[in-house]
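Removed: one protein chain of the complex. Kept in place: all other protein chains.
Let's look at subunit A:
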Amino acid sequence: MTAEMNYPALAVFLFFFGLVTVMGFLAARWRRPKTLAHLDEWGLGGRQFGTWITWFLVGGDIYTAYTMIAVPALVYAVGAYGFFALPYTIMIYPFVFVVMPLLWKNAKDNDYVTAADVVHGRYGSRPLELAVALTGVIATMPYIALQLIGMETVIHALGLKGEIPLVLAFLILAFYTYSSGLRAPALIAFVKDIMIYIVVIAATVLIPAKLGGYGAIFHAADAAFKAKGSGGILLQPAQFPAYLSLAFGSALALFMYPHAITAVFASSGGDTIRRNAILLPAYSVLLGLLALMGYMGHAAGLKLANNNDVVPALFQSLFPGWFAGFAFAAIAIGALVPAAVMSIGAANLFTRNFWKAYVDPEVSHAGQTKVAKITSLLVKAGALLVILFLPTQFALDLQLLGGLWILQTFPAVIFGLYTGWFRAGGLLAGWATGFFGGTWLIWLNNYKPLHTLAFGDAKITLYSGLIALAANIAVAIVVSAALRLRPEPIPAPLKDSRFK
């Protein structure tokens, strides 16, 4: 795509980027605690965010810049199948409504900061805790890298060349996250989300007006897929199970990610989370409309070297420079919020479930915060190095694997909220089966997320992560049943009145 300097766009972009930078550093004073040198403050913002702050933070955190670029790109490339992001985000919230308040309460009552803390508290097993923590960290790293890809796409669309702008943007992010902790992304999320809403609403109203309406857009996309001979604006029957299983598996996985759990734990209580399960779908409408920008790309007749350019190219070709700059700033800031929360989530895991568990069990609250702050810098530096020195495809493949990996922590984190039947050994065996078996499935299918199971003549193609989760749960049940045959200390009871 064209990469001439677009000065009005650049000026608007720099203004908003500067604004959030100032906000990021000032965030340390927002709702100022007695001390920031406590992981509850730096890493969870004081566990006090109410309904609206949580709405902006979780929305800003899980609808990432990469989502804004990649979902329309997939829809542009393959059509209806890429729309699985919508049923995915429909299925998430009933689950969040039921489960996450219990997880929050368990964490709050016991001063837990991470999912792995919850698992350790429930089963008293260091190996299981480590498996959950390690999975969280390695699933998050490539996700941070993808945020950089989102940012890089819009920086290049502005006409800025080379990697230096990206490095600078990331350094700024790293420093204000270091000093303000979770308060920084929580405050920036307000700006990010409002900008994204303006951009998407403008795009979904104005672009169809220029392209002859939604009917014309769907027709153009249909014609483009027919000319290409692949994809389509409806699913093929063979894609049905794949479509649903990708949506369902992704929905179960999302709130196992450290950045999602961090944002949930930072909320002020169960009712805050329940209200958010009702209000957060507003972002899903946004995502669904955004996905259709893939079809607008066909209607506008864009010729793209890279599918990921579809959103920036639409803004550049159909909007004045200053608005394109505003849209690009929204996407770039949209990368900062999740990248910050992800690095904080990973840092919390490292501090609580590795440093405190193995290196220095007596570490003070101030000491934990110091470890977490430094870890958050290292995590971001690692993601930056991946993007600068390894092929982009490597980060994409790892991100795909990351989704499958994090899904395998579901039984260990969630089942214990409802039952004491499972044993740590069973859950660990299940996790290992799902983790390594699922990785093998992805590898077998040449880094595609789908695997075809054959039952005699009947073939069904499903999301590998869900197949791995089924194996995970089956093994967890069988091994737990076996372990239950011999006497073993029962898991600690949950400190929750519901269970008394």
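The rule we apply is simple: a contact is a pair of C-beta atoms (placed from the backbone, for glycine too) under 8 Å apart; a residue touches a chain by one contact, two chains touch by 3 or more; residues count from 1.
We adopt the following convention: contacts and distances are computed from a predicted model.
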Handout entry: From "Ribose transport system permease protein", "Probable glycine dehydrogenase (decarboxylating) subunit 1", "Solute:sodium symporter small subunit" or "ABC transporter ATP-binding protein", the hidden chain's UniProt protein name
Key = "Solute:sodium symporter small subunit"
Problem - Contact with the hidden chain (one of A:L171, A:L206, A:I278 or A:V478) - result: A:I278
Problem - Contact with the hidden chain (one of A:A37, A:A80, A:A202 or A:L302) - result: A:A80
Completion exercise
Across A:L57, A:M91, A:M151 or A:A224, the one contacting the chain not displayed is A:M91
Fill in the blank from the handout: Among A:F15, A:W52, A:F240 or A:Y358, contact with the omitted chain is made only by A:F240
Problem - Where the missing chain touches subunit A, by residue - result: 80, 83, 86-87, 89-91, 93-94, 97-98, 208, 213-218, 233-235, 237, 240, 243-244, 247, 270-271, 274-275, 277-279, 281-282, 284-285, 288-289, 292, 498
